[in-house]
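Of the protein chains in this complex, all but one are displayed in their positions.
Lettered A, B and C in written order, each chain numbered from 1.
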Amino acid sequence: MGGYTSSELMAIFAMQGFAGISLFSVLLLMALGLAIIFGQMGVINMAHGEFMAAGAYTTYLLSTVTETYFPGFMPYYFLVAIVAAFFVAAALGYLAEWALIRHLYKRPLDTLLATWGLSLIMQQAYRSIFGAREVSPALPDWLMGSYQPTDMIDIPLNGMFVLALTLLITGGVFYLMFKSSWGLKVRATTQNRVMSGAVGINTKKVDRLTFALGCGIAGVAGAAFTTIASTGPTTGTLYIVDTFMVVVFGGAASLLGTIASAFSIAQAQSILEFFISGSMAKVFTLLTLVVILMFKPEGLFASKVRR
Amino acid sequence: MMSANTDFTLAVEELTVSFDGFKAVDNLNFYLDKNELHVVIGPNGAGKTTVLDLICGKTKSTSGSIKFMNKELTKLSEHEIVRAGVGRKFQTPSIYENLTVFENLEVSYPRGRGVFGSLMFKRDAEVENKILEIAKEIMLDHMLETEAALLSHGQKQWLEIGMLLIQDPQLLMLDEPVAGMSVKEREQTAELLNKISAGRSVLVIEHDMEFVAQIAHKVTVLHQGKILASGDMDTVQKDPKVIEVYLGH
Amino acid sequence: MSFMYEKLLGGKNGTVGFVLLATLILVVFPLALDGFRLNLVAKYLTYAFPAISLVLLWGYGGTLSLGQGIFFGLGGYGMAMFLKLEASSPENTAIQSTPGIPDFMDWNQLTALPWFWEPFNSFTFTLLAILIIPSVFAYLIGVAMFKRRVGGVYFAIITQVVSLILTVLIVGQQGYTGGINGITDLRTLHGWDITSDFAKNLFYFITCFLLLAVILMSRFILTSKFGRLLLAMRDKEDRVRFSGYDVANFKIFIFCFSAMISAIGGAMFTLSVGFMSPSFVGIVPSIEMVIFAAVGGRLSLIGAVYGCLLINFGKTAFSESFPELWLFLMGGLFIAVVMFFPNGLAGLWEDHSHHIKKRLGFITSLFSKNDTAAVAPKLEGSN
Partner (left out) sequence: MQDRSHNRGAADSPKGSWVRRSLRAAIAAPLAGLMLASQATYAGVNTTGLAVTDDTVTVGILHSLTGTMAISETGAQEAEKLAIKQINESGGVLGRQIKIIQEDGASDWPTFAEKSRKLLVNDKVAAVFGCWTSASRKAALPVFEKENGLLYYPTFYEGLEQSKNVIYTGQEATQQILDGLNWVAKEKGAKTFYLIGSDYIWPRTSMKIARKHIENVLGGKVVGEEYKPLGDTQFGSVINKIRLKKPDVIYAAVVGGSNVAWFKQLKAAGITGDKQTLLTISVTEDEVLGIGGENLEGFYSIMKYFQSQDNPNNEAFVKAFKEMWGDDSVIGDVTQAAYLGPWLWKAAVERAGSFDIDKVVAESEKGDIELTTAPEGYVKLHKNHHLWSKARVGKWKKDGQVEVVYESELIEPDPFPAGYQ
């Protein structure tokens, strides 16, 4: 790194750190929903990426409608879109649980196959409805551009927005899962379905709502994602494996683990990318994860339990 | 820590296991003689099943030693422990429901245990005779071709015992062998246990005190991971600590 | 002979199913189809190798691998490397800056053949490599995973990640691998034109014979004590372990065997289609292989072959007439198989064969049961 002034290096350091944090928030936002569905319920939802795409398409749809009919509302539509994305994806998730998942709780490998089928159907549905072309909603001006604390440092506004949104959602999930009575029911149900049923918890309802919540969060991730990339019918498939790695690496049942794991994966990937090519950075990151998981199959942060 | 060799079939010394700080078994010392049928009783959560898990290698101990015929078991993996001569029956009958009684016993037959051994395994007269012999012992010789899923609950328990017997273990560990059995089946099981304890050591976990009285040579009461009392049935039943634990709950 | 009959063919029922399949692919297809369609069927049949490997590994062993594409790809790439070297003789590549190396290396400014390509000049080495490299790779993964008792869902996800890694690696290291284009333009094998109609027909029959051989070998495994242990492990792994078996070794063996089978399929794919590309290594083909096995019936070796043929014929027919509907159909098929027909075609055949028997009378005395009959009662409770 010869030939650069220390202030230049500092600036790069700061921005590189933010690039990692930005990737972290994307990974975490996507993994949170999966951590609930996979970690808490034990369902392998291969269609998780498609629920994310549902959120992204909802955002796109709202932006188009707003642009055409309520141009004055453009600066604010995005906030509405996030909420809408949540509910659309959650509703789809609710439906999927009812039609599909609930029959398969005892057969985790089969949920994997069935949800893969679901993902194919959803992809083709997106293609039939929105076309094969990648779409990208028009963003409000306040999401564009960057914050410049010094001459050399540019922190993208959309990255900061996604980060803030991630923190908000994470906080919400924590509250819901660990502080609310509903969270207690979810945790009780996932730990002992029969017993929970016996003490009067409507386990079917809990399952359905939990699944819907996970999908809803995926939808929010999709909405947030439109600020940095485009949406196509197969967008979801690009992230599903990474997302699973985050959850598995963190230790499936641990939300804190998911956060730590998203952070370490994002920073590793982003720092490696600065020095070696993108493909090799990805190969190294994934390979390291696989090797670590081989030595510690229960994930980094799983608590030791009696088996 | 090295413990001295003994004449006991099984010598458990200073055995401790903790799960995230919770000591399920705490500094346990425990010995088992040849030809002894030993029953472990105790309230729920006393650590009975955990002790069996530790001996057969399902759970790894935090510290302490388990010696089986002077062979240290704590470092061995499960299949090595089995091959050393320890058999274990699980609480709920653990048999292969999709296979017939004959096949269940055949799969447990101690030959062709390696990958290639199993590929080349031949069902010869020796195997068939042994299976027949065991089937008679567990009272299932008339049902050899029945699929195991169709057996009654008691018969499943027997089948699992038979799957252990066919390996001729020196130590047989049974976790609640009469749970869910009819009165008649209990009697038959008691008879079976008395018969098979000849020539080997048997360690039984049981709740049913009547059954315990029928079979036990020696009884140990476990409470919160520790031994509360040990001795013959009468002594144990009269022990005030035992009465306190059982009635205090 | 009785050994052959019982162990390899699986008794009367197995023999009938086997003979029917052999007749279909060795007699009916070659007579009924033109060269173009027959070559297509050859391609489909190469997918049946990984599908069969999944019957063993997943149906019987209870271990779902989402990485069979890895092994299919390794086998395919092994063969492709040999053929590419032959196609890149200095005379054929005189136009390049460095003649004598594969064209894509030249485009990527490589000036010498990488060391790991060198041995692929030998056909013997190539054949051995196709069998051994995937097995060794599977052995390494297997030891790391099964010895630590990683199974079920985690095994599925990790094998999936490994196949992703391999794809990214192949695409990223294009100077050594041909990148996303794959290794293309393969023409001769020891100077013999592999694109001729005769060659294509020959490859078809070789594929058929290898496939039938693989089925017989798999039958042998399943009818041995090993086969019963596989089922036993799938349902009560602890019981098997506490009967004195080192469970991991059995899983490793079947994983290696399944890798080897898949690799044979990959190698035949390269020969039949004439090239290999990373799109057969990745996540999507690996999952498609699972669906071939699932549609055929996850406990039926022969069903896996029919599953492959059915889906691929369907794909070709549909993509010609209703390309938009294909994914809907495929997705629906996944869901339907999982939810309503967990035993796939083999299960349907089983359920309906006695109805057919009534109607067809005499003929059904031959057809009434295929090989799946023997295992049909064991289908319940699979995962």
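Here is the rule we go by: a contact is a pair of C-beta atoms (placed from the backbone, for glycine too) under 8 Å apart; a residue touches a chain by one contact, two chains touch by 3 or more.
As the structure is a computational prediction, the values presented were derived from the model and not from experiment.
With respect to the full assembly, the chain omitted from this view is in touch with A, C.
Of the candidate positions C:102, C:151 or C:179, contact with the unshown chain belongs to C:179. Only one of the listed residues, A:159, A:216, A:251 or A:297, touches the absent chain: A:159.
What chain A contributes to its contact with the hidden chain is residues 4, 8, 11-12, 15-16, 18-20, 22-23, 26, 127, 132-136, 138, 144-146, 148, 152, 154, 156-159, 227-230, 232, 234-235, 238, 269-271, 273-274, 277-279, 282.
Seen across the whole complex, the unshown chain contacts chain C at 32-37, 39-40, 43, 95-97, 103-104, 106-109, 168, 171-172, 174, 179-182, 184-187, 195, 273-275, 277, 279, 316-317, 319-321, 323-324, 326-327.
Everything below uses one rule, namely that only the chains that are shown with their structure count from here on.
Relative to the centroid of every protein C-alpha atom shown, the closest chain centre, again from C-alpha atoms, is found for C.
Chain geometry summary: the mean Cα position of chain B and that of chain C are 44 Å apart.
Once the centre of each chain is set as its mean CA position, chain A and chain B turn out to be 48 Å apart.
Put simply, chain C touches chain A in their complex at residues 58, 64, 144-145, 148-150, 152-154, 156-158, 160-162, 164-165, 168-169, 171-173, 283, 287, 290-291, 294, 324, 327-328, 330-335, 337-339, 342, 383.
If you check the complex, the residues on chain B that touch chain C are 56, 58, 77-79, 82-83, 87-88, 90, 94-99, 103, 106-108, 110, 112-115, 118-121, 147, 160, 163, 167. The residues of chain C lying in touch with chain B in their complex are 220-221, 224-226, 228-229, 231-232, 235-236, 238-247, 249-250, 253, 377-378, 380-381.
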